[in-house]
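Scroll down for the structure; my scribbles are underneath it.
Yeah, one chain of the complex is gone here, protein chain that is, but the others are all in their spots.
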Amino acid sequence: MADSRFFTVAGPFTLARLAEISGAQLAPGADGAAEFRDVASLEDGGPGEISFLDNRKYAASFLVSKAGAAIVHPDMAGKAPAGMALLLTKDPYRAYAKVAQAFYPVPATEPFVAASAIVDPTATIGAGCRIEHGAVIGARAEIGQRCRIGTNAVIADGVVLGDDCIIGANSTVQFAIIGSRVNIYTGVRIGQDGFGFAMGAQGHLKVPQLGRVIIGDDVEVGANTTIDRGAGPDTVIGSGCMIDNLVQIGHNVQLGWGCVIVAQAGISGSTKLGDFVAAGGQVGIAGHLTIGPGARIAAQAGVAKNVGPGETVGGTPAVPQMEWLRQAAVLSKLVRRKG
Amino acid sequence: MADSRFFTVAGPFTLARLAEISGAQLAPGADGAAEFRDVASLEDGGPGEISFLDNRKYAASFLVSKAGAAIVHPDMAGKAPAGMALLLTKDPYRAYAKVAQAFYPVPATEPFVAASAIVDPTATIGAGCRIEHGAVIGARAEIGQRCRIGTNAVIADGVVLGDDCIIGANSTVQFAIIGSRVNIYTGVRIGQDGFGFAMGAQGHLKVPQLGRVIIGDDVEVGANTTIDRGAGPDTVIGSGCMIDNLVQIGHNVQLGWGCVIVAQAGISGSTKLGDFVAAGGQVGIAGHLTIGPGARIAAQAGVAKNVGPGETVGGTPAVPQMEWLRQAAVLSKLVRRKG
Partner (left out) sequence: MADSRFFTVAGPFTLARLAEISGAQLAPGADGAAEFRDVASLEDGGPGEISFLDNRKYAASFLVSKAGAAIVHPDMAGKAPAGMALLLTKDPYRAYAKVAQAFYPVPATEPFVAASAIVDPTATIGAGCRIEHGAVIGARAEIGQRCRIGTNAVIADGVVLGDDCIIGANSTVQFAIIGSRVNIYTGVRIGQDGFGFAMGAQGHLKVPQLGRVIIGDDVEVGANTTIDRGAGPDTVIGSGCMIDNLVQIGHNVQLGWGCVIVAQAGISGSTKLGDFVAAGGQVGIAGHLTIGPGARIAAQAGVAKNVGPGETVGGTPAVPQMEWLRQAAVLSKLVRRKG
């Protein structure tokens, strides 16, 4: 289904193999030997293709889908259209992710150093790296194995990358120590000065920013996102964090493990997020706060005080999500009374 | 008036010719043979210059303007200062646009391929293209005629551009099929992975993003804006859309014809906008929604549910604009009562 102009499909795989890959169970009656050649959406899938149902909003498409197989929650097993083979799991999206990764594996890095790339002679480059046209790698930088440094990307002096990292085209990385399997998208800015200065009527006075950006393993940083280096302490992005496009992360911010930061959110200086915090799109978090592990912040919320572990907050200034929704309801009622 | 360091003025044009170009009517008594050498603002304009009045906020400047001519709504004709020639039209801004385009035409593309540009031998490049220093064009890319690929821009493998496109300096385009006369500004990121993964305490699992970005004709995409490719379906930007700077467009989003998306707005995954939707600055639209054609969304609004055709909404969570304004008024009254 994917445009062969851009994508190359692997496979085919038998349904039994896909069950194994995904950790889902073959439903009773499903033919494990049947071959599937691709993934597809419920709407577009045909006989040799496997789809999935996760968001129940799309259940109607499931009922009439012509896909040869689908990964679904056991709850939905009874509603499958005739002839559709099922793989059953309580987390269909995760299982689909594994199946789709099997059909569309990330291509292995083909080692290459472009003639136009500039690699400082004091930099160390691991085996199997790919350094694209116009990329620059500075003095004493240390690049792990099988990294890809994108076209016209800049890795400044002293930067450290682990293995299997991707630095997108036109990105800039300075003052940073980065783990393995980190995927920096295109146009990302890492390690520039934090926004630190002493304000004054006689002129704002810049405060040297003496920290670094430390990024763990298995992190993604979305396109055109900016992560400032610390002012003294470091800015820290924990392993497994997923950061979307156009996000701003200020100096000294710490993100725990597995945080999810949606597009255009901004986290002000010195704020600490625990593990697995989720911040919605366009969220703003003030500086010097602590956001507890597992907290969830609704899109566009403006967080002005600490948030406890596991709390869900919304609104500006942010309050517990239920209270925010009640505020909206009360306001709406007041207006209708006066209207 | 425009700085000749940066701009070259065409002309002069007679007032009759400017009437023809703009579709506006020569007002009674205006001398069609009079020559004009430039456009100017009402404040700065002099005898040989033509200005316009559109936003009535600036009417006071009109009354005392020394510009030799102005394009105005017929309503304003009686208020012109003595000696000012008028071109009359119900849409003065549109007429001014045509006149200004005549004085400052977009220069024709001068064909050129920089020695430092890297064009894959399997790419096809149309006649009359300009490929600036350090630009890279990947394998099997297809570039139409008279396109300009800016300095250090990256056109990845397989990308298709129609005719007369501009790709700004330092921009990156991947997994995209783009129409004609599309203007991608500087630092734009098109076609990177959507923000798609299965969340889980055992680690977030990336879902391969198998769609593309499809852009129609006559589209503008502002500086540092990000448009993710689809997850399976495509991300689609309809013809005639105007997208400002620092906008985020998530995977699978569809924009109809002529949508206007102001700076820093964000549209979450799988949301569909009908034709001619206008979203103000910093608007956020949640995922999986439908925004009807002609809908208008006030700046900073947070849209959490579908919006009907032609509706105007504001606030977070967004409600009909009149209701939102009443909410603000009611709140203000409540506070004054307690204060």
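Every chain is named by a letter (A and B) in the order it is written, and numbering of its residues begins at 1.
Everything that follows uses one rule, which is that contacts are C-beta pairs under 8 Å (C-beta built on N, C-alpha and C of every residue); 3 or more make two chains touch, one makes a residue touch a chain.
Here the structure is a predicted model, which is why all the values come from computation and not from measurement.
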item: Among B:Q25, B:T109, B:Q145 or B:T186, residue touching the chain not depicted; value: B:T186
item: Residue of B:G144, B:G240, B:G269 or B:P317 touching the missing chain in the full complex; value: B:G240
item: Touching residues (missing chain, whole complex) on chain B; value: 1-3, 5-7, 39-41, 55, 57, 91, 93-94, 96-98, 100-101, 103-104, 114, 116, 132-134, 150-152, 168-170, 185-187, 218, 220, 222-224, 240, 242, 244-246, 258, 260, 262-264, 276, 278, 281-282, 299-300, 315-316, 328, 331-332, 334-335, 338-339
item: Hidden partner chain, residues of chain A it touches; value: 116, 118, 134, 136, 140, 152, 154, 156-158, 160, 170-172, 174-175, 187, 189, 192-193, 195, 197-201, 203-208, 210-212, 224, 226, 228, 232-233, 246, 248, 250, 264, 266, 268, 282, 284, 286, 288, 302, 316-317, 319, 323, 326-327, 330-331, 334
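By definition in this document, only the chains that are shown with their structure count from here on.
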item: Averaged-CA centre spacing for the pair chain B and chain A, given as whole angstrom; value: 28
